[in-house]
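Excluded from the complex is one protein chain; the other protein chains are retained at their positions.
When the chains are written out, they are named A and B in that same order, and each has its own residue count from 1.
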Amino acid sequence: MNNNLIQYIYGIADNSLILGQRLGELCGHGPSLETDIAMTNISLDLFGQVRSYFQYAAKLQGEDVTEDSIAFLRKEREYKNVLLVEQPNKDFAYQITRQFLFDIYHLLLLSELQNSKDETLAAIAKKSIKEVSYHTRFSSDWMKRLGDGTEESHNKVQTAINDLWEFTDELFHTTDADKVMISEGIGVDVSLLKELFYKKVNEILEEATLQTPDIKYFQKGGKQGIHSEHMGYLLAQMQYMQLAYPNMNW
Amino acid sequence: MSDREVKNLEEMFDAKIARDEKIEPKDWMPEKYRQTHIRQMSQHAHSEIVGMLPEGNWISRAPSLKRKVALLAKIQDEAGHGLYLYSATETLGISREELYEQLHSGKAKYSSIFNYPTLTWADMGAIGWLVDGAAIINQVPLCSTSFGPYARAMVRVCKEESFHQRQGFQIIMTLAEGSQEQKEMAQDALNRWWWPSLMMLGPLDAESIHTEQSMKWKLKRKSNDDLRQQFIDQTVPQAEMIGLTIPDPDLKWNEEKQSYDFGEMNWDEFWQVVKGHGPCNKERISARVNAWENGKWVRDAAMAYAEKQENKVVKQAI
Partner (left out) sequence: MKNWPLWEVFIRSKNGLEHRHCGSLHASDATMALENARDVYTRRMEGVSIWVVPSTEITASNPDDNAEFFEPASDKIYRHPTFYELPDELKHM
């Protein structure tokens, strides 16, 4: 069993899982019916990707491991998502900014991952890339609408970008498992995506008449399983059924 | 127009519907037809979007990834159905914003069943199985209703809805086949949702005010009591199949009429909920009002942005 590969898969899939979960909380509460439906589509895409990754990770582990035991039965420290995606749904400006920052990163990651030597990961990436291209279009368009909309929306989205900026640097950190996978031609060296990420983000921010934050201090930890205070509550909900009624079929 | 001319038009209008011809938005129609349709169609649309809330309560806690995506997709469909129905209503000359206003102020009604709380995962099964089951019985005949936009919206709704009831029944069936705890959870959900589902099909015929007119306009094909009987007759064997008990001691097969006799419903409770005093009426409306009010700055931003872009294009052209 290749533990590094499994950890590597978690590192990618947990981002989609936790962001999908956050978006799921919004269903039925969107600013318009149309926007509500659109955000749910993104959530569904992300959960679809999660299932592909976890089914693969479960197959690698055999025994009693399933996509659901991976999704629902790990301890908080075992989830390897970045801090960005677990940030709460404070308002629409935060939701869109969080989405936008993640989408730009996600698209760059998948563009590389589709060349992975691991055929399954490459295939998942190829399929997901179409979905994530659309997510990027959706969130970029909304960044522009909010940034160059009214004074109120401009201020709200500028606050969101200022607050969430400190979570961007972590996207480009590599874990020990990442390093092994990179050396084997399976993993993507995300540190190489950093420059392009900030370039693309800045282009949209400029079009959206928003300021790129000038921040030198960043938060990290998610990739090591050290999360923010928000994570425990998110997991408490997500794992509620599995913990309250262990070992049952649903 | 003289009274006589109006009467003439109305006769021609009724004859057209009787011939199974559709009425389209720009056609002449009696004012009462327009108002009745605005009321019923918007009520239907409101029910779809308020109906997202009780199930939405369990998205974050769904017990498996498969169940989570199915539930999300189902609730999203309800948003879509609300959207189709609001759009169809808008063809009658009222805006979605005005319709929301009626919902938020309490002037417009929605299906009372969504004022009950969802307390366990089994409620997701019970809602799909019973509530969607009752809704389908109500909705299928509307695919051939007289107002074209409503009929077309309903064709789309019914087509999409076919997976909803199956989704719910599979949840409840899995529970009924599961551990003792799961069986009890399923039975408890059936106990709580059975009677509200029966009442969802409307007041007794003897107490129903709109029926005759609605029949003529094909807003209704069968009476409430007939629909209820149909629902009971199709659901009881399904409950038996998975070993659950319908919570009605008076329920008995009637060999002579080839259908079930059933006990009396608690109409006091029904009217209490309809009048706004159910367990969740206040939460449901406040959730809708919050979504709309908190979304105002977002909608305004999009409009302001659109106008700026348009001005840029105009300037470039000059």
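The rule we apply is simple: a residue touches a chain if its C-beta (ideal position, glycine included) is under 8 Å from a C-beta of that chain, and two chains touch if they have at least 3 such contacts.
Because the structure is a prediction, the values reported are computed rather than measured.
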Residue of B:Trp58, B:Tyr84 or B:Trp193 touching the missing chain in the full complex: B:Tyr84
Residue, one of A:Phe138, A:Trp165 or A:Trp250, that touches the chain absent here: A:Phe138
Contact partner of the left-out chain, one of B:Ile137, B:Ala291 or B:Ala304: B:Ala304
Chain A residues touching the omitted chain (full complex): 32-35, 37-38, 41, 134, 137-138, 141, 145, 150
On chain B, residues whose C-beta touches the chain left out of the figure: 24, 26-28, 76-77, 80, 83-84, 87, 90, 95-97, 153, 156, 160, 299-300, 302-306, 309-310
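Quick note on the criterion: only the chains that are shown with their structure count from here on.
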Distance between the centres, which are taken as Cα means, of chain B and chain A, whole angstrom: 35
Touching residues (chain side chain A, partner chain B) in the complex: 21, 24-25, 27-37, 40-41, 43-44, 47-48, 50-51, 54, 67-68, 71-72, 91-92, 144-146, 148-150, 152-153, 156, 237-238, 240-242, 245, 248-250
Footprint of chain A on chain B - complex, ascending: 49, 52-53, 56, 59-69, 72-73, 75-76, 79-80, 82-83, 86, 121, 171, 174-175, 178-179, 181-182, 287, 290-291, 294-305, 308
